[in-house]
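Read the structure below first, then the notes.
A single protein chain has been omitted from the complex, and every remaining protein chain is retained in its original position.
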Amino acid sequence: MSHPVRISVNGKAEEHEVESRLLLCHLLRDRLGLTGTNIGCDTSQCGSCTVLMDGKAVKSCTILAVQADGCEVTTIEGLAGEGGLHPIQQAFWDNHGLQCGFCTPGMIMTAVEILERSPDASDAEVRHGLEGNICRCTGYENIVKSVVAAGARGAS
Amino acid sequence: MGRYVGTSVKRVEDPRFIQGKGRYVANIQLPGMVHVAIKRSPEAHARITGMDTSAASAMDGVLAVFTGQDFKDGGCGSLPCGWLVPDTKVPDRPIVVTDRVCHVGDSVAVVVAEDPYVAADAVEAIEVDYEPLPTVVDARGATDEGAPLVHAEIENNVSYDWALGDQEACDKAFAEADEVVEIELVNQRLIPTAMEPRAAAAQWDAASEEMTVWTTSQNPHPIRLLLSAFTLGIPESKLRVISPDVGGGFGSKIFHYPEEVIVPWVARQVGRPARWVATRTESQMTDSQGRDHVTVAKLAMTSDGTFTGLDVETWANQGAYLSTFAPLIPTALYITLLSGNYKMPGVFGKVHGTLTNTVPVDAYRGAGRPEAAYLVERLVDLAATRLGRDPLELRRQNAIPKEDFPYQTPVAFLYDSGDYDRLMATAADRADYAGMRAAQADARADGKLRGVGVVCCIEASGPAPSAVAGSLGSAVGFWESGEVRVHPTGQVSVFTGSHTHGQGHETTLAQVVADELGVPIESVEVVHGDTGRINFGMGTYGSRSACVGGSALVRSSEKVRAKVLRIGAHLLEAAEEDVVYDRDTGRVHVKGSPDSGKDFGELAFAAYTAHSLPEDMEPGLDFTSFYDPANFTFPASSHICEVEVCRDTWEVRVLRYVAVDDVGKVINPMIVEGQIQGGVVQGVGQALTENGVYSDDGQLLSGSLLEYAVPRADLLPGIEVDRIETPSPHNPLGVKGAGEMGTIAATPAVANAVLDALAPLGVTHIELPLTPERIWRAVQAARAAA
Partner (left out) sequence: MYPNQFDYHRAASVAEAVELLSSLPDAKLVAGGHSLIPAMKLRAAQPAALVDIGRIPGLADIAADGDNLVIGALATHASVADSAAVRSGCPLLAETAAAIGDIQVRNRGTIGGSLAHADPGADYPAAMLALGAEITAVGAGGERTITAADFFVDILTTALADNEVITSVRVPCAAGGAYLKHRHPASSYAVVGVAACVGMDGGNVASCAIGINGVTGKAVTADAAAAALCGGPASADRIEAAAACVGEAFDEPLGDLYASGEFRAHLAGVYTKRALAVAAERAS
């Protein structure tokens, strides 16, 4: 059973026929070639696949593509717009907020919402806000530092 | 000191990652690519009595279903073990089993389909009949009389026995000891859980008969070697293995896995490029796992607290098969570290490598060394308690003095350099250890369970002198290659056999070469992870890349400088001894006349135009070195952790964590700190949350991230990092490994802190991880015993 899905991804209108069961993360990665959205687990624990859907951070591995019909999706590739880096991306670079880079897109997309909710989020707030994202490399220390720094610089 | 080494240069690899442009294997799309999925055994030990693949084969979009016999008949060899201690009994490990599964997750059949969803459907449609066989999962229980045999031909499930040390000195120490403390402990099974699940892709070029394999490996060259010589049978000259960006490894991506054989074999069979990407569930049940020791040990000392002997017996669970380097971990990377940072004449250890119906166990961050550190550091705390001594002070009393380096331990290693007393003093100072103890006394007076854990730990990093490795059982050498290719424009490409999967080599190795040559770091590009571009390399593990890979690049850079200097002298019409190579600028000039020199770019160009070169000099500017280290390097750490245990929920709250490390000279402080921080949290994970658990019938009960508790951002309040530097005397950079020290020290630091907190309640030991329930039960037991 296939369904038409009209979806705006990073500002670009897309229309695709998809199977009911196609997950949003696979639509993004396999159909649209937006492989910045990584898949790190099966159970909605790791947050690597986090994207913004209608401005909210969501786990794209736990959303059917058909459920995203009519929505606006922003992935890591579309966060900064043309050229340059989003302030949160810049802060991750400046503060060594990544090592292997696999969890990084999900961390950054989640950080967008953390700072939208609390523009000057404290260290503790950021640690709490990242409860749905797993990093195995950094020990979180510099991720937290990056998000706090981005907030302090008015990233939201 | 150059311009870059020693400074926190921002990572050059980051822009692609923060913009979602990482080149992971799962992102590879090849024209006409098919998808591979694998039927996994739900049984830990069973005979396969029947299999029906017809429904799967008949599905729309399914190209083929292959069984173990197909791979065997198709020329695939079994997976070899690359480290064999004397008399190791090696069970056969087929790519896909034919008649018997030995652990949950063993490969049973392979599906090839147009789409990963269809492949998953087909996997589900394969019906397999299993006749369950008895199982064994426990490292020590496997050797019990009458225990089920994992492989009928391997008696008592013992793959090997190994021992090292001075048994006579050890026996004497215990015979003469004033005090002896004993412990029996489990170092629990861990699941590495790199965030990127393993993946492999392959493309066969029928015209050239060349195979390209992309794999999530920490070491593509050894994988190519094993594929060529053992498993796939394609000559190395026709086989290119690429490990592009790899999303974390922590050891688990060192090894040669069945899927690296399955995917290229399938690609050739179906005549189309193929890709397999593990689900997290698959990763957790097929990536080699870590630790899993049962140990009985005792420490002998005099009444004044001088350690005199250590006697250790360990049963090391190797899982159902021997993974690529499995026997190395509990032998030459474990027993050899039992002397810790202490002067202790009578150290003796023996280990039994046992087989069980569990996922194979191999290196996981630290690999053997954390097991040694946890054991030794728990014993030292028990000794301090027995003697009524402060645990930090007792450690300082027994620490190897700095004037004793190089220090020969009773367990083979020659420690290169160190200053453990200063290390501990720095940690105590940084943590305000005295203040912590005073605060602890106040907290205890208020009825709170406050604890302070202190450790001093050793690591052997930078494997390894090849001859030593060979004598200990390695089938390969552990040198590293490094090529410095200066292009005619003066741009530099650096080819390293090391592999970066988070460590930042594209930055640190560029820092090294830029300083060696005196060129801007922007003009240095680091290439790694591709057997088609790098002649050979041994890859990254054991915190070896700076020590061994970096040293190879220093050697090649020296050769470049020597040639550039000669060209410069020639063009300046000066004698070689009258010119200098200015390493700040890369210019060659006549001594005393810096303005009259030649730029690096000019000289590089001259090397390629070859219009005017010294007599007998070949054109070009490209040097390769193969660096075989003279010794391991020996980083050390002293960590101090302060915790409070809640008196009713029995949760552990870490109040402070102070890590002071000595990793020798530091190339990039920012990156080293990041390595320490990340390592610490993995070590804390072992202490507090992580536990790989099998039921008695071999089911992996912690097989998903719903059960296996990887640390989250709020587990620690922050980590305070500091360091001292005792350079390694035997490599040109003076560096020691930085990747694993944090993990090694953190587990005992937290465990010691928690047990210190619980000491007033009479609790002396709890197995890891220190979950609230385990603490609650230990407290209840201590109360009942009191």
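A few notes on this one:
Here the chain labels run A and B in written order, and each chain numbers its own residues starting at 1.
Simple rule for what comes next: a contact is a pair of C-beta atoms (placed from the backbone, for glycine too) under 8 Å apart; a residue touches a chain by one contact, two chains touch by 3 or more.
Bear in mind that the values here come from a model prediction, so they are computed numbers and not experimental data.
Note that the absent chain touches A, B when the full complex is taken as a whole.
Among B:Leu472, B:Leu603 or B:Leu705, only B:Leu705 touches the chain that is left out of the view. Considering the whole complex, the residue from A:Leu79, A:Ile114, A:Cys135 or A:Ala150 that touches the absent chain is A:Ile114.
The chain not shown here touches chain B at positions 116-117, 120-121, 124, 279-281, 648-649, 651, 689, 691, 693, 701-702, 705-710, 712, 771-773, 776-777.
In the full complex, the hidden chain is touched by chain A at residues 1, 3, 19-21, 23, 42-45, 47, 50, 53, 56-59, 61-64, 66-67, 110, 113-114, 129, 131-133.
Note that in this section only the chains that are shown with their structure count from here on.
If you check the complex, the residues on chain A that touch chain B are 19, 21-22, 26, 29-30, 33-43, 45-46, 48, 75-77, 80, 85, 89, 92-94, 96, 98-105, 108, 123-124, 126-128, 130-131, 133-144. For chain B in complex with chain A, the touching residues are 8, 10-11, 13-22, 24, 26-27, 29, 116-117, 193-197, 245-248, 250, 279-281, 501-504, 670-671, 673-674, 677-682, 704-706, 710-714, 716-719, 742.
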